[in-house]
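Apart from one protein chain that is not included, each protein chain of the complex appears where it belongs.
Labels for the chains are A, B and C, by order of writing; each one numbers its residues from 1.
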Amino acid sequence: MTRSNRARNGPPWRGQLYDILFETDIHVGARVFDILLILTIIASVLVVMLDSVESIEARHGFALHVLEWVFTVLFTVEYAARLASVRSKRRYALSFFGIVDLLSIIPTYLSLILYDTRFLVVIRVLRVLRVFRVLKLVRFLGEARVLGRALAASRFRVIVFLITVATLVVILGSFMYLIEGPAAGFTSIPVAVYWAVVTLTTVGFGDITPVTAPGQFLAAIIMLLGYGLIAVPTGIVSVELAHARGLVRVRGRVCSGCRSGGHDEDARFCKTCGGTVVDVGGE
Amino acid sequence: MTRSNRARNGPPWRGQLYDILFETDIHVGARVFDILLILTIIASVLVVMLDSVESIEARHGFALHVLEWVFTVLFTVEYAARLASVRSKRRYALSFFGIVDLLSIIPTYLSLILYDTRFLVVIRVLRVLRVFRVLKLVRFLGEARVLGRALAASRFRVIVFLITVATLVVILGSFMYLIEGPAAGFTSIPVAVYWAVVTLTTVGFGDITPVTAPGQFLAAIIMLLGYGLIAVPTGIVSVELAHARGLVRVRGRVCSGCRSGGHDEDARFCKTCGGTVVDVGGE
Amino acid sequence: MTRSNRARNGPPWRGQLYDILFETDIHVGARVFDILLILTIIASVLVVMLDSVESIEARHGFALHVLEWVFTVLFTVEYAARLASVRSKRRYALSFFGIVDLLSIIPTYLSLILYDTRFLVVIRVLRVLRVFRVLKLVRFLGEARVLGRALAASRFRVIVFLITVATLVVILGSFMYLIEGPAAGFTSIPVAVYWAVVTLTTVGFGDITPVTAPGQFLAAIIMLLGYGLIAVPTGIVSVELAHARGLVRVRGRVCSGCRSGGHDEDARFCKTCGGTVVDVGGE
Partner (left out) sequence: MTRSNRARNGPPWRGQLYDILFETDIHVGARVFDILLILTIIASVLVVMLDSVESIEARHGFALHVLEWVFTVLFTVEYAARLASVRSKRRYALSFFGIVDLLSIIPTYLSLILYDTRFLVVIRVLRVLRVFRVLKLVRFLGEARVLGRALAASRFRVIVFLITVATLVVILGSFMYLIEGPAAGFTSIPVAVYWAVVTLTTVGFGDITPVTAPGQFLAAIIMLLGYGLIAVPTGIVSVELAHARGLVRVRGRVCSGCRSGGHDEDARFCKTCGGTVVDVGGE
């Protein structure tokens, strides 16, 4: 968004404002501004978090509410300035950070208009979204791109893995429901599936635990499955990360579809997915 | 199964039916059909799951039962159509998805014939198998093959790993039974072995926990063992996945049995397993 | 031990007995014998495990005790036969499996001589060692060697990792003891260190949990540390396993001590550990 969205033929103040608000890489003032902004965001998130602690709210409630409003006004001014400085208002407003910037100020204003207590709880759900501002921190670190690229490259395999895990927990959870039953806390299949997720991911809260011998046997199998299955996403990301770092290179004849290797010299189509086999690297 | 099982010299409707039911890759109608089928399968699984929630069953029980029957009839028609469209009925009926397709309709019909309430619980075990249908989702993603290949290549090492883990939990569980005893919840060796699995896989329910100092010491060792051992399946799958992706290649002299490398130039047999050493890749 | 310990100039029955008991690889009778032996070992372990379940012991106690004695006599005969068939009795008796074979029969005989009930509990600790027999299963799988080699190559790094983890849990556990104190279940520093192991290894029993805000903050840091630290053994084993599989090769100038690479062309000593830098592979 940054460079191409710059106001080239607008008034001079607009260009300067744009530099400070968006050009973190080349403008010193922008860097100082962004660091101050991040500290302010963290402070405002802390204020919201502390406000939810009953004992703190009782004592410092007023001060926290005042701070909350100060932060909201500051963020509103910032949002307006960003909107004013860009050439295409629409493009910024609909960008990821444009939406996050707006969502992080709306809830406080909404709490003014709507008095109904029951409704306020719903509003606070949006209010929580203010923490998305912290995501701006990621802007500073180019390294995030390398991670992102590795994760993007492995997205299909991760989806296959998640579907397999989802199928597993539904089947295994249902079996546990039939074996253990409501007496042991497995009150319904959805609850039993929740328990299967808790167990397969090796979280293991212990709020629901099997008590019968066959239930404990199946639970042990689910645990060993979860213990072993964790190797799959780890292996996927390791390989893609090694690839993204440029440490290893696909060499020889590789499928353009699933990127698998090991094809015969005269193979024209991939034996795995049927895609075209192309020659990569070569060295 | 797909292409080779196609009815080549049957009536024309059979070929069209076959294309829609099985040829997801080349036929647009088949793709639409399969997406609708998956949505129907997910819906039917949700119906079964919701039916097990007591509060929902009390209010919407009838509607859920009707839906259940609608889905079962639809799946029965689909099963009959699949059976009719393939040339070799037997081959389809005995294939993995043939069995799953049949198992996903039988339990509902069985619940009609058998009235005895006590028996119904046993029937529902089979009813749960309907969720196996979700496995059909995997058909869509060619990537699953790459994962499958990596897992298949590492199966021997995974078995060795599982035997080692099984031996460990039996020994460590028995020791915990002797150290802690029934007072701390370790009521028998099988229960103590179940606890050892819970601990080694880092699940840690907390339903049974050591209370004596030596018990907590041994438990800490089991945990560190489990924390470190997880590296083994992860390492195995990472290496095989890198191999399956074609990122790395076995080079030089490699054993045809255990595929280990690092053999001397003049070695004819593998120093690890005694298999023949062959020359791979070379580059 | 196997081939070199064979009785070459003893009576002919000794050679045949040796072949059946030890030569799994080349003798069909030995393979049949070993499979039967493993099934017997698993059965005897199951008998010991079931005997510890109170409800089963009350009903089938006598049958289990008889089976226990049958297995013990069989294993005693087997031990005597192994001792008779080898040339060097001492060498077998002091080998790993020689000791395990003996330890798996002693506890049952000891339970005869010592009547004192209090003492019997101590004897059963040894009795549990019978499960070590299961380790014989590993003999069948040559793949275990590859895993073993990878683990042996990474032993120094694993030790450094374990010392770091041990230091961490002692320090962090002590801090938690000071922050939370006996009221929250952190009754002493050893108990707090046990809790730190439970938390760092992501087991999380929940028998002891922090209740104060600073305690929960430190606990969160310990968890994130444990969540990240698991990458270290996983990384170590992955790299060594890739090396053991012969997939990657150390190329160029490498330290003969710590095997690290990346040395300058004219470096004679390792910049990391001071070992001699040698030229490996070269390709």
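Following the convention adopted for this analysis, contacts are C-beta pairs under 8 Å (C-beta built on N, C-alpha and C of every residue); 3 or more make two chains touch, one makes a residue touch a chain.
Keep in mind that what you see is a predicted model, and the values were worked out from it rather than measured.
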Selected residue (touches chain absent from view) among B:Pro107, B:Gly173, B:Pro190 or B:Gly206: B:Gly206
Identified contact with the non-displayed chain, of A:Leu37, A:Val70 or A:Val203: A:Val203
Touch list for chain B against the chain that is not drawn: 202-206, 234, 238
Missing-partner contacts on chain C, residue numbers: 156-157, 159-161, 163-164, 166-167, 170-171, 174-175, 177-178, 182, 187-190, 193, 199, 202-206, 209, 213, 216-217, 219-220, 223-224, 226-228, 230-232, 234-236, 238-239, 242-243, 248-252, 254, 257-262, 272-274
Missing-chain contacts mapped onto chain A: 25, 45, 48-50, 52-54, 121, 124-125, 128-129, 131-132, 134-135, 137-138, 141-147, 149-151, 158, 161-162, 165, 190-191, 193-194, 197-198, 200-207, 226, 230, 233-238, 240-242, 244-249
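Please note the rule applied: only the chains that are shown with their structure count from here on.
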Fitting chain B to chain C on CA atoms, where both chains share a sequence, rotation angle to nearest 5 degrees: 90
Interchain centroid distance [CA atoms averaged], chain B/chain C, Å: 28
Mean-CA-position distance for chain C and chain A (Å): 40
In chain C, residues with contacts to at least two other chains: 202-206, 234, 238
